[in-house]
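All protein chains but one are shown at their positions in the complex.
Going by the order they are written in, the chains are A and B; count residues from 1 in each one.
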Amino acid sequence: MIITLQHYLVLSVILFAIGAIGVISRRNIFIILMSIELMLASAALAVLSFSRWNLLPDGKALVFFVMAVIAVEAAIGLAIIIVVHRRKKSVLTDDLGLLRG
Amino acid sequence: MYQILFYILAVLAVSGAFGMITRKNPIVSVAFLTISMVSIAGLFALLSAPFLAVLQLMISAGAVIVLFVFVIMIVDYRREESRRRVIQFGRVLGSAAVIYLVIVLALSILKPPFIAAPLTGEAFEMPETLGRLLISEFMIPFELTGVLLLSAAVAVILMVKRGEGERDT
Partner (left out) sequence: MCENVLEILKILIILAMLLGSVPFLVWMERKGAAYIQDRRGPNRATVLFTRFGGIFHGMADAIKLLSKEEVCPEGSYKPFYFAAPILALFLSLISVAVIPFAEPLKIGGCEFNLQIADLRSGLIYVLAISSFSAHAILYAGWGSNNKYSLIGGLRSSAQLISYEIPMALAAISIFMVAGSFRITDIVLDQGVVPLYWNIVRQPVAFVIFFVALMAESNRLPFDLPEAEAELVAGYHVEYSSMKFAMFFMAEYIHMFIAGLLIATLFLGGWQIPFINAELLKTSSYEIILFVVPLLGALLALLGALSIGSFKKCPTPFGKGDCGPIIAGSLLLIVGVVLIVGGFLAGMLDLPLWVSNVMLFLLQIVVLLIKAIFVCLLFIWIRWTLPRFRYDQMMRLGWRVLLPLGMINLIVTGAVIMYIKY
């Protein structure tokens, strides 16, 4: 039984779907942010497996940029959470329904 | 060997992700996400990108998750998701849509040819290849990434910094 490109892509889709379900169904901002991280990582996995099967190193460069985006996203997201928590004393999306501070 | 490693890592990644979205406590969720991220790093290594695997371990599983745990610990995370103001219908619909998407994607993916990965040369695995690519072909995106990281750092400091009169909470 060989491991084909489809194995990696299916795995990536499953991880992406779990991340998407997490974003949709959870109310805790932390878990939403973590799910976004997971979705980005699964996309990186798909890109990397395409790059491996086509023997093109360009995919690696793309994954490199995705990693930078993961870091930036986490930093900005957590900063927003800290600010929101300072104002509202909550990290649940239910309490953050208003468009003003 | 390769197959066994792939299946172990895949199962770990999926179960870590599943654990992450089902736990109530965000800190336990982060622990599950760590498992998932480390497994994804292992999969990167299996895809003959050891340098990116180590970077994934360092950035996603190391720095970012430590930052997550840090912020979760200083923020009051103990309030559970108890109130049910939002109706469940939207969530169920959303999850169903995602599952539909998965099925469609899986059907579009699972087509022949089912072939094993082609053999890679020495050059494909080397970090040097990636480095040369980054400073030649992807020069401008690379520089822009630097600008992005810098602006993110500045933005985070400006956002989180308290003014003179503001009270510590």
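Everything below uses one rule, namely that a residue touches a chain if its C-beta (ideal position, glycine included) is under 8 Å from a C-beta of that chain, and two chains touch if they have at least 3 such contacts.
All values derive from a computational prediction rather than experimental measurement.
Novice: Over the full complex, note down every shown chain the hidden chain is touching.
Specialist: B
Novice: Taking the entire complex into account, which one of B:A13, B:L47 or B:A61 touches the absent chain?
Specialist: B:A61
Novice: What residues on subunit B make contact with the chain left out of this view?
Specialist: Residues of subunit B in touch with the missing chain: 27-28, 31, 34, 50-51, 54-55, 57-58, 61-63, 65-67, 69-70, 73-74, 125-127.
The rule is simple: only the chains that are shown with their structure count from here on.
Novice: Approximately how many whole Å separate the CA-defined centres of subunit A and subunit B?
Specialist: 5
Novice: Would you pull the subunit A residues touching subunit B in the complex into a rising list?
Specialist: Interface residues on the subunit A side: 1-11, 13-15, 17-22, 24-28, 30-31, 33-35, 37-38, 41-42, 44-45, 48-49, 51-53, 55, 57-58, 60-61, 63-65, 67-72, 74-76, 78-83, 85-86, 89-92, 94.
Novice: List the residues on subunit B that touch subunit A in their complex, please.
Specialist: It is residues 2-3, 6, 10, 13-14, 17-18, 20-21, 26, 29-30, 33, 36-37, 40, 43-44, 47-49, 51-52, 55-56, 59-60, 63-64, 67-68, 71-72, 74-77, 79, 81, 83, 85-86, 90-91, 94-95, 98-99, 101-102, 105-106, 109-110, 114-118, 120, 124, 129-130, 133-134, 137-138, 141, 145, 148-149, 152-153, 155-156, 159-160, 169 of subunit B that touch subunit A.
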